[in-house]
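What follows is a structure written as structure tokens; I'll ask about it next.
A single protein chain has been removed from this complex, and every other one stays in its place.
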Amino acid sequence: MSFLEFVQGPMFIFAATVFVLGALWRLVGIIKIGRKKDISPPKASAAAGFIKGNLRHFWPRGIFAKRTMVHIVGGYGFHLGLFALIFFGAYHIDFLNERILGFSWPAMPRWAFLMVSGIAFAGLIILWVRRISDPVMRLISDKDDHIGSWLTFLVMLSGCFALEQAHDILRAIHMLLVNIWLLYFPFSRLMHGFTFFLSRGSSGATYGRKGIDL
Amino acid sequence: MQNQIHSFRNFLSLGILMLMFAAFVAPVAAQSVLPPGNAVNLDDGIEEGPSNALGNLSDTEIWDIFRGGNPRDILAPTIEGQVMTTTGQQWRVIREQYILKYLGWAPLIVIGILAVFYLIRGPMKIAAGRSGKTIPRFSLSARVAHWFMAAIFIILGLTGLVILLGRVVIAPYLGLEANSVLTSAALQGHNLFGPLFIFALIWLFIKFVRGNFFQWVDLKWIFKLGGFFGGHVSSRQFNFGEKIWFWMVILVGIVISITGIIMLFPSLVEDVRWLQLSTILHAVGAVGLIAVAFGHIYIGTIGMEGSIDSMLKGEVDENWAKEHHDLWYEEVTGKSATEETEAPAKEEIS
Partner (left out) sequence: MSNITETAVEKFLEHTDSEAASFFEACVKCGQCAEACHFHLATGDPRQTPIYKLRPMERAYKRDKAPFSSLKKMLGLAPKPVTEAELKEWEELVYDSCNMCGRCTLACPMGIDIAGTIRKMREGYSAAGLVPEGLQRSAEFVKKTSSPMGVTIKALKAQIAHQEKATGIKIEVDKKGADYMCTFSSMEIMGYPEVLGAYAKLFKRAGLSWTISSVAYEATNVGVQIGSAPMAKEILERVVDAAEALNVKYVISPECGHAYGAIRWAGPNLMGRQFKFEVVHIIEVIDKLRREGRIPAGKKDDRRMTLHDPCQIIRRGGLLKEPRKLLNESCSDFVEMKYAGLSNFCCGGGGGVSANPRADELKTKAFSLKAEQLNGVEGLEAVVVPCGNCRAVFEDGFDEYELDFEVLGLSELVAGTLAGDDQKQG
């Protein structure tokens, strides 16, 4: 078995399994902690608040964005970009189709892929350079934040390095980093990609049952 | 053939001089300053075909066939329909004989100079010590613009150097195969990050152009050699050295950007010589910037106590400001830079 076959085959299966089970375990673990039932008479629906909180926080309020506009724009650029790269990049769709899903969907054209990569890279870099150049961020960040940013960056960079598809080793390195990323994900801050709905939802539910129109 | 090489060198030297990189392009420039007597100016077209390059078989007609055009009409060649060009050969020689051989040394030489300077002079301390009081220097968005540029610059610098020097620096040691892999990777990375450089450059320009225009006080700075060898130098928000750096980044950055775009989209230019010129200007400009960047990084970090604060926290110590940017300090605070800032009580610092 070649190195490429190894990282695309057994190692990927392993990493993906850990990713799925780990993330599930962690989500269930958080929910299982449980909370006391709120018995104060509600004014409106907590469940509706849960959903509303989730939706409302997708859109930042302008008044808080003055100093940090660059961060917010960078954040959106990175996240939307990465999402598009993962799920609408031709190579990725092919890979998912062949290895896991067994079905595929239209990919974006190569020029769009490159453009979106640029946006995602720019966004990630902006997010990280703010982390190192703003006293607030320097104070609240920990190792996990930096590792998460860097690991994601390296995954993206190795993917970009492999774009020519001429050398198996470059694709293998990309795949290896993807696997490491998958393995790191459930145990780290990267989990925010899944936990966000719980936290937005919790606040949203509390606000919802008080009848607060967020 | 010699003729064309010389003539092209002439052409090149013009571009280089415009870039003001006299110091580190000396090997290239020195050779092109005095063209040999038989040099021909490209603009005049080629007076004579390459002499004897193909032995006895060579004649104008054969070249004509190869080029697919009139050998005298070098101003109008297109990429399509040509088997070969003569300027390509000149370009290759310049690349191999000068750029690959000498250019890579420029950053190393700068590092060497910095190391020697550091050993002799050591870091520039804040003479009065830190006051513990700070004043704002760069906004968050300015800092992010700076580090964004720095990040893109580093990525492009590293991948660019691999592309440029891989064959002479990597291949002999790690082998051709490894070099081919690294070059493929670097090329893809370089192409993808290239456009971001343009964005970074515009952003940097917008955020930093204020305060970077030349002022009279800069003359004094020049006469005192920037205070690097002692003596106090006055300056406003940016001193002359910083201004040089800023404009160098911007102007050379523009050249790199334009030449980069030409190489990324070769069909943008009709004349293949633009492409050849681009590769050379791009390489020389970029490596030049990299070399000077080491100087910038040196002063920004270990070279001068307290400098990095402005880019990490956005604030600098008052005493740093007084010593390095006294006039700016006075503008911002309305206080005199020669008056002492009393250190705040101990409790406040801790």
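Order as written gives the chain letters A and B; numbering starts at 1 within each chain.
Just so we're on the same page, contacts are C-beta pairs under 8 Å (C-beta built on N, C-alpha and C of every residue); 3 or more make two chains touch, one makes a residue touch a chain.
None of the values given here were measured: they were computed from a predicted structure.
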- Task: Would you write out the residues of subunit A that touch the absent chain, in ascending order?
- Result: 22, 25-26, 28-36, 38-41, 43, 53-54, 56-57, 60-61, 63-68, 71-72, 75, 130-131, 134-142, 145, 186-187, 189, 191-192, 195-196, 198-204, 206-207, 210-214
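Assume only the chains that are shown with their structure count from here on.
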- Message: For subunit A versus subunit B, what separation do you get between their C-alpha means, in angstrom?
- Response: 37
- Sort out for me which residues of subunit A touch subunit B in the complex. 67-71, 114, 117-118, 121-122, 125-126, 128-130, 132-135, 138, 157, 160-164, 166-167, 169-170
- Can you list the residues on subunit B that touch subunit A in the complex? 139-141, 143-148, 150-152, 155, 180-181, 184-189, 192-193, 195-196, 199, 311-314
